[in-house]
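Just one protein chain is left out here, and the rest sit where they should.
Coming up: chain A.
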Amino acid sequence: MHIIMDVFNWLIAAGPTVLLPVIITIIGMIFGLRIDKSFKSGLTLGIGFAGIKLILDFMTTNVGPAAKAMVERTGAHLTALDVGWGSIAAVTWASPIIAILIFAILAVNIILLILKRTHTLDVDIWNYHHMAIVGVMVYFVTKNILLGVGASVVMSLITFKLADWSQPMTEKFFGMPGVSLPTVSALSSLVIAWPLNWLLDRIPFMRKNKFSIRDAQKYLGFFGDSMIMGLLIGMAIGFFAGYDLMKIMQLGVSMAAVLVLIPKMTSLFMEGLMPISDSAQNWSQKRFKGRQLFIGLDAAVVVGNADVITTALIIIPLTILMALILPGNQVLPFADLAVVPFRVALVVALTNGNLLKNIIIGLVVTASLLWCGTSTAPVLTAIAKSVGIKLGANSLYISSFAATSMVQSFAVYFAFTWHPLLSIPVLLIIFTGVWYFFDGIKHVNAAMDEQNNQKINA
């Protein structure tokens, strides 16, 4: 046992670029991949992490001093730089307890399926990072591995159930039968959108208005173009920092480079994990053969919808504005402006494309992202530093619109770190109530439930 711990500690000391290839090779082999294939997967992830580290370092050394100067000159307290979900996912995968969390999340899905308590089959291992990060953060703060694993287990329960409950809506609005979207970054908005939409519907004008904006993509399209957004935000920060023209332009191009390069690095993670997801899919399809299931997909498949894009293009500039005026906010929106479509996609489906309601709900969601992001930025920053990301010499925090910036991830993180003995039961009671509302009263997945019951009787 001592030797195992010594080896493990040695790997942690060596850092994620060594730890990741080893851990992923082992995970791959458990999933039945040949050793050469799983080793290449692992190495790909290690390379991806090295890439993310390079970019983050480049980003913070460039924008760090500028953001500091901007804060001093303008008094705008935006000290937590949004480094994007991709960077956060990389930090998540680099956690020493990631292997345990991945298997815990997968186990929750399989057990729920066997007990017929969910219809969503989610073997998209890559997207587990949204559920894993909460466990990673809880473990980091409490040093208690059980609490860490527990947090990720609760996250996955919530995620699979939200995917079930939102499935009829996504099928109807996006026209995709048999598919559900267990992507936390899209589902989290529903936690706010469901009650708020109900409330807005009490106002006849809200329910009936046909407010629309034509040609949004033509005139606002550049807000969706990472290169241009990076350039503009970089130049704006340089301007408010009081830089001269040369330095303003240098910062603009550097920031454009960051927004274009982060996704390239992140896609290495996806590429490395694909063979593992594939073998998990093969295994589970054999196991649940003949049973109709919702195949859990990344919400990336719905964000191309025209209503979603229009809403996102309106929300993106308003997000920057809100960051400046929202009391208590410290998040400087940047890399995750690119994924605003994910945050609004299911809101659009819920309101059936009612643009006015989409904007109102979208802005409330944005405020929650900024506040939760501000409050958990110090922990996230400490974790990033613990896996060897330097973040420059300046005292800048990092944040994002992912991880515990999202409202249900924040709730779970809070419940597991505040007074666990009190707050975890409260969270579970609330969630059980919601569960009863959707499955016991509203029967949202009635057709699927029926099919399951018939199988039992037959």
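In this text, contacts are C-beta pairs under 8 Å (C-beta built on N, C-alpha and C of every residue); 3 or more make two chains touch, one makes a residue touch a chain; residues count from 1.
In this text, contacts and distances are computed from a predicted model.
The UniProt record for the undisplayed chain lists the protein name "PTS family galactitol porter component IIB", from the options "PTS family galactitol porter component IIB", "Xanthine dehydrogenase family protein subunit M", "Sarcosine oxidase subunit delta" or "SusC/RagA family TonB-linked outer membrane protein". In the complete complex, the residue from A:L297, A:L391 or A:L427 that touches the missing chain is A:L297.
Of the candidate positions A:P16, A:G51 or A:G86, contact with the unshown chain belongs to A:G86. Check A:F49, A:F160, A:F174 or A:F416 against the missing chain and you find that the one touching it is A:F174.
Shown as candidates are A:P21, A:G135, A:G224 or A:G252; the residue that touches the absent chain is A:G224. Residues of chain A that touch the chain left out of view are 86, 126-127, 174-176, 178-179, 217, 221, 224-226, 263, 266-267, 270-271, 274, 277, 281, 285, 295, 297-306, 309, 312-313, 338-339, 341-342.
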